[in-house]
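Omission of a single protein chain aside, the complex is shown with its protein chains in their original locations.
Right, chain A next:
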Amino acid sequence: MVHWSAEEKQLIASVWSKVNVEECGAEALARLLIVYPWTQRFFASFGNLSSPTAILGNPKVRAHGKKVLTSFGEAVKNLDNIKVTYAKLSELHCEKLHVDPENFRLLGDILIIVLASHFARDFTPACQFAWQKLVGVVAHALARKYH
């Protein structure tokens, strides 16, 4: 089980309370598809992904980004039980979606950069530490059921 200090929990909760899940999720997913274009391989059905502008404006990207970050909120609410929280999603990503878990790490790093650009100085080094730890734990949980 992952150990979270009281400070880490507080930093995570405090940042999360100020996050606009729809905007942030959309931006994070769009950036993933722009910065690491090979990740578009999982989204062939999303329509126009031909340029950064197209990706940022693509309604399917926005909707899916919101879905992904909403799900991330489950981790924030269940810090002491992330493994169990993501067990089914892990199976899904392996068996149905066939996503290389390395992509979870990439999305996690992108999310950190999005948070940094939104919160600026408020995204202190201590905040970054707690959040990098969180995205790492989520990525690990999502990879756990792979076979």
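Descriptive notes on the structure:
Everything below uses one rule, namely that contacts are C-beta pairs under 8 Å (C-beta built on N, C-alpha and C of every residue); 3 or more make two chains touch, one makes a residue touch a chain; residues count from 1.
The working rule: contacts and distances are computed from a predicted model.
Look at the chain that isn't drawn here: its UniProt entry, checked against "Probable electron transfer flavoprotein subunit beta", "IMA1 protein", "Hemoglobin subunit alpha-D" or "Serine palmitoyltransferase 1", names it "Hemoglobin subunit alpha-D". Across the entire complex, the residue among A:Ile12, A:Ile34 or A:Ile82 in touch with the chain not shown is A:Ile34. The omitted chain makes contact with just one of the residues A:Val15, A:Leu69 or A:Ile112: A:Ile112. Where chain A meets the omitted chain, the residues involved are 27, 30-31, 34-35, 52, 55-56, 109, 112-114, 116-121, 123, 125-126, 128-129, 132.
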